[in-house]
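All protein chains but one are shown at their positions in the complex.
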Amino acid sequence: MLVVMERNATQGQIDAVIEAVQALGLTPQPIPGGSRVAIGVLGNQGYVDEEPFRDLPGIQEIIHVTKPYKLVSRDFHPDDTVVSVGGVRVGWNQEPVVIAGPCAVESLDQVLAAARAVKAAGARILRGGAFKPRTGPHAFQGLGYQGLEYLAEAGRTVGLPVVTEVMRIDQLEPVAALADCLQIGARNMQNFDLLKEVGRPGKPVLLKRGMSATLEEFLAAAEYILLEGNDQVILCERGIRTFERALRNTLDLGVVPFLRQVTHLPLIVDPSHALGRRDLVGPMAKAALVVGAAGIMVEVHPDPLHALCDGPQSLDPGGFDSLMRELRAILPAISPVGSIQERHQVGS
Amino acid sequence: MLVVMERNATQGQIDAVIEAVQALGLTPQPIPGGSRVAIGVLGNQGYVDEEPFRDLPGIQEIIHVTKPYKLVSRDFHPDDTVVSVGGVRVGWNQEPVVIAGPCAVESLDQVLAAARAVKAAGARILRGGAFKPRTGPHAFQGLGYQGLEYLAEAGRTVGLPVVTEVMRIDQLEPVAALADCLQIGARNMQNFDLLKEVGRPGKPVLLKRGMSATLEEFLAAAEYILLEGNDQVILCERGIRTFERALRNTLDLGVVPFLRQVTHLPLIVDPSHALGRRDLVGPMAKAALVVGAAGIMVEVHPDPLHALCDGPQSLDPGGFDSLMRELRAILPAISPVGSIQERHQVGS
Amino acid sequence: MLVVMERNATQGQIDAVIEAVQALGLTPQPIPGGSRVAIGVLGNQGYVDEEPFRDLPGIQEIIHVTKPYKLVSRDFHPDDTVVSVGGVRVGWNQEPVVIAGPCAVESLDQVLAAARAVKAAGARILRGGAFKPRTGPHAFQGLGYQGLEYLAEAGRTVGLPVVTEVMRIDQLEPVAALADCLQIGARNMQNFDLLKEVGRPGKPVLLKRGMSATLEEFLAAAEYILLEGNDQVILCERGIRTFERALRNTLDLGVVPFLRQVTHLPLIVDPSHALGRRDLVGPMAKAALVVGAAGIMVEVHPDPLHALCDGPQSLDPGGFDSLMRELRAILPAISPVGSIQERHQVGS
Partner (left out) sequence: MLVVMERNATQGQIDAVIEAVQALGLTPQPIPGGSRVAIGVLGNQGYVDEEPFRDLPGIQEIIHVTKPYKLVSRDFHPDDTVVSVGGVRVGWNQEPVVIAGPCAVESLDQVLAAARAVKAAGARILRGGAFKPRTGPHAFQGLGYQGLEYLAEAGRTVGLPVVTEVMRIDQLEPVAALADCLQIGARNMQNFDLLKEVGRPGKPVLLKRGMSATLEEFLAAAEYILLEGNDQVILCERGIRTFERALRNTLDLGVVPFLRQVTHLPLIVDPSHALGRRDLVGPMAKAALVVGAAGIMVEVHPDPLHALCDGPQSLDPGGFDSLMRELRAILPAISPVGSIQERHQVGS
């Protein structure tokens, strides 16, 4: 941490900062500048809370050098974490995984039809919502536990592990009994109580980025889960909220190669929710793999025209099969991922 | 709802939309235009779900005329709702209420000192956090139920009703037993399960706007609570996330006179969290009352320099007392609120 | 246009709107609804200005069905426009074009070295800045007309057409005398006087999207140029400003397949300015082509470590050559672009 003093800070104010640093058992390092003094804070093992400093008089700015997360960082864990979802491996340098299925489970027949279609086309994990967060209270809210049982049965029948969203703490145990991976939705990314408990049943967690979450907040949310002893966390970029409203969200693909440098946790991309339109899912799914994502999550419905939720962004079985063929065609042409991580290749 | 067809939509595509409208028991009204056809949807009692339409071929755009909320709207409830928090009345045309107290309850002594100070200066509701949502898991997370008891005791001692945040469903009953008003924080504004249950204990609810929530989403979140039968909801603007990061958030005061036209639920303003700096709290608190807010919520700590949470944005007792004097000086000069609601005064 | 009346609008207010529509020579079409009336406006040839309506009493909302642009739209010009830059064809269904060169022209040697390198690696247009817009007045502002001459000489020497930014109207003629394409930078996207005149010298125009420009504003800016009789316009997505500041901008790749449906003007992508970091340029450049962009623009400097401008986002010749090899490997695997335009393929 660096404490930058105001231009006209008094020696007494500088001394007060130095003492506050020492009071925390840390080492102050004054750095005299041309027009102002800054005080470096040394000796910390992790993020230094700025509360005891920020309020002292004469301080212009406090600059954090250490990030508010540690366990999720490559600094502390350089090797990729490979998450196993019912035996399917998800990681930065693994074969990209495709997760597919309906937005919401509507009936056993519907989810079975979707499961068969996505399995046949090559998906490796089945998704489906039993508990649905909806902006307005008047919209379809999901089948609940009944839906969960349908999803699990469909997964067993076709031989795919399943992932589904949990929305409250008392759902964790029953959902974990039937699902292979627990999803935290974008709206719950900073539901810290849920984060603290979601890792406890010992299942992997799929954590979606909040609609307006910075990358720092996204990683700090994952840190909550790792701190409880579960490192089986998959991150998911699903579009952010910006001034542009022509499309539902702005899919932020630049974070894929960036987070690959920063964290060992794998990141997948959900183009269906980001764009909200079926016709844009294919191009963005391909782009996600090209920039190095560890996988994609795509909505597939046996009959999108009559879907109860997010039909317009769902592919039908034929559309999904075509997409999978295109993805397979493009994969061999993607350059070895190692090359992406080389940052300072200039002149080499 | 208005379904706008593409310029080159076929008659068959137009007919399919007309049939889909009829299938819902609604009345289609084709509107032939110069270059395209649009189909009005009539006969709906509320918001029409666009799922059955959006995916039909030949549609360019679907435009909602009805909003995704109803109970919170002045259209359906023209008169102000006045919320009673332990006897203190909060409403658009009531005397503005000041809620004050520490960000987090740290000890009985601390919250008692704060309570005495804010009561003496004229605050009418005491705030204090027992359960604290924190971006990073390494920060102070609150005293929990112990903090809640301290808060309640402080409120009883000085004679102020208390408001505190709830973060999970299993906290609702025990918190409602001690607090006069339950707060839903910005990060939980779309925690729909919590919304559905927070109104059940029969206490008023203080609902904070999410960091990137549109006004439509904000009102739809409140609708969740009203739908469960509790209309005692206070809305709270607390700053939104924008590209500008020089200050913590961007306090969006324009929503105050705008929401006053749209909803009967009162709206208060929290300048402390929005700005994150003590020196900006005063001016923005005054501005909030000037634009017609039903109240403000301000953080006050007996010793901000040693606060465990948000010290830099907390006023000390002397600062709060000065602010209250300034607020009292400004109130008589605020024009009668009725004038704010007159929209089309031109030429009158 | 649709004029939605308030729930309690009087018949007199409705009649006033109807008369205002008729006064413009247009046809009003009242649409009675369950709780309110709306009035469709028919007979317009293009965008209807809402000024004469918006202010009448009793109106809740005015909804535009027609967009504020016409010439740039596929509705009015279904076939792709192919722009010719010194003989190089740029269009949605053409071979993707790579534009490369230094951010700023620093010397004849520098731009010649860059030109030779990008030509050898397969770029087809040379870029280089002579006039540089810089956020702060203390930064290097470009060589001006001297730089322009160096750029033109480098282009002639290696046999590549050149594109360079113009910043003021009095630069148009002299720059057009030497350059094959005139670039309008993001900061000038709504410099309407420049837009009106930039097309007059008869050279193609490369128009960058403004940092916070909606797609509607972006297309309306292009409309300014087409209205003056020049349809040789290339659009360029270069990242937008969002709350996320970990990277310089958020590259909005979802607009590529979306704008392909909306406009006949080609869109290219500039990953260098969007991300601001060399190591992210390659992945995003590949992704841009995968989503169907008509081309990319990439910064290449013979010696990025000593560049006067944007060195950290510039590739060196070796890095650019590697990128071009990767792009060539990926191109054959990109699915035929026609398939992207099919929106309603469900069930087909």
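Read from first to last, the chains carry the letters A, B and C; within each, the first residue is number 1.
Simple rule for what comes next: a residue touches a chain if its C-beta (ideal position, glycine included) is under 8 Å from a C-beta of that chain, and two chains touch if they have at least 3 such contacts.
A quick note: this is a predicted structure, and the numbers were derived from the prediction, not measured.
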Displayed chains that the missing one touches are A, B, C
Identify the residue among B:48, B:85 or B:256 that touches the chain left out of the display.
-> B:256
Any idea which of C:30, C:43, C:122 or C:312 touches the chain not displayed?
-> C:312
Hidden partner chain, touching residue among C:26, C:117, C:175 or C:220 | C:220
Out of A:43, A:144 or A:174, the sole contact with the unshown chain comes from A:43
It is residues of chain A that touch the chain not shown, namely 2, 4, 7, 29, 31-36, 38, 40, 42-45, 55, 57-58, 61, 63, 65-66, 75, 212, 241-243, 245, 344, 346
Absent-chain interface as seen on chain C, which is shown | 46-47, 49, 51-52, 54-56, 68-69, 133-139, 141, 167-170, 187-188, 190-194, 196, 211-212, 217, 220, 223-224, 227, 241, 278, 304-312
State which residues belonging to chain B touch the missing partner chain.
-> 212, 214-216, 240, 242-247, 250-258, 261, 274-275, 277-280, 282-284, 286-288, 290-292, 304-305, 316, 318-319, 322, 326, 329-330, 332-335, 339-348
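Keep in mind that, in the parts below, only the chains that are shown with their structure count from here on.
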Centroid spacing, where centroids are CA-atom means, of chain A and chain C in whole angstrom = 31
Could you put a whole-Å number on the gap between the CA centroids of chain A and chain B?
-> 27
Just curious, how far off is chain C from chain B if you go by their C-alpha centres, in Å?
-> 38
Do you know which chain A residues sit against two or more other chains?
-> 212, 278, 304-305
